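Not every chain of the complex is shown here; the ones you see sit where they belong.
For reference, chains read A and B in written order, and residue numbers begin at 1 within each chain.
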Amino acid sequence: MRDKFSYVQVGVAKIDIQRPRRCGIEEAIYAPGKTVSQLEKTCKFFFRFRKPLILTRLEQAVYQKLKKTNPYLKYSSLARIAFFLPEAAKKKRKIKSFVLVISAGISDAPVAEEVFVTLKVLGLRTQKLYDVGVAGINRLLAHKRLLNRASCIVVVAGMDAALTGVVAGLVKAPVIAVPTSCGYGAHFRGLSSLLTMLNSCAAGVAVVNIDNGFGAAVLAYKILNQFGK
Amino acid sequence: MRDKFSYVQVGVAKIDIQRPRRCGIEEAIYAPGKTVSQLEKTCKFFFRFRKPLILTRLEQAVYQKLKKTNPYLKYSSLARIAFFLPEAAKKKRKIKSFVLVISAGISDAPVAEEVFVTLKVLGLRTQKLYDVGVAGINRLLAHKRLLNRASCIVVVAGMDAALTGVVAGLVKAPVIAVPTSCGYGAHFRGLSSLLTMLNSCAAGVAVVNIDNGFGAAVLAYKILNQFGK
């Protein structure tokens, strides 16, 4: 019986209402492949029950439509994330440590912003350090203190993604690596950066999928939320 | 000047003596491709200075040779890890929470043991839950309480690696996924499991390289060490 009511049917979707209790985080909605109508129903449900909502990979045009019926929905165009954050959710926050979001280049910024915005919506403190790729490693080394103060570091990098190993070799904090699809031909839309990160010679790097800034942010949240500091 | 002495030359190797201070963990030695003579010199150095030593992917025959000149060196044949743990290192331990090491099948056990042994040498508490793949998901669901008590979970899985997403959907703790090279033809020696884990529909899974149990353990260590609980 209990299982029967572990989710709520919203259109064809089944909203997993037990997820916050089970996983410590609300279900997020991956927008591609869903109809506007389905997205609207989902938004309505989250609003009605004052649940924090994250919509990832949402095109601006679709956001404009959803905005009409859901005026509280906010949007970051660079990160392509729409979100709704009820007052109650904002108050619960208590984690003091911060996550540092590093990007190798400016072309990686959209993915880095997906990390940044998701972390913000999840209520974590964050700092940014963009455009510090190894072609001019002095730019990174100038920020050693900042690197050492972060409780968790997310490295967002395309091309050779060499920044990952350099950062992981400088700090105690766990490093989460997000390969981006940014690069020339033999980059194969992120495959090269993904492999570099998986083969990092600095041990203990956590890798997520190509361009998956959202996943990296959730992982950082799970690490910090676990210890509540 | 300081930079000049940041490492010690041992044969052709440069032992990075600042790594514990910088990264919170000693340099480990990846054995493949190194001569016995080089490995002996390295062991001698770690022993002399009472530094904890981990040698990964070490063949038993090579261990037997190293053992002769380094009698305190221990070995796990399943995990293919040799290690030396000085008394001082044992005493410093203070982390209370534990890491749960899950394997999908028995064929994944060598990699799971690499995780387990590394965690032990690094001084963490651990528990094992082996052979709980999704073909009989009842075996996993029977251990929901254990899953919920762990501070970090390492899932080791070959074949379809479907266990990863199921576990990540049941817990609050960060999940580290280790793909193994165990499977039939179209598994492509671990590629299939690796992709499954990177595409986990439960967000926030940390993926490491194929069969890289050592890397997963170090990541778990960095997460828990960071918060000292």
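Basically, a contact is a pair of C-beta atoms (placed from the backbone, for glycine too) under 8 Å apart; a residue touches a chain by one contact, two chains touch by 3 or more.
Quick caveat: nothing in here was measured; it's all calculated off a predicted structure.
For this complex of identical protein chains, the structure file gives a whole-complex count of 8 copies, while the figure shows 2.
Assume only the chains that are shown with their structure count from here on.
Remark: chain A and chain B have CA centroids separated by 26 Å (rounded to whole angstrom).
Touching chain B in their complex are the following residues of chain A: 19, 22-25, 28, 151-152, 168-176, 194, 198-199, 202-209, 214-215, 218-219, 221-223, 225-227, 229.
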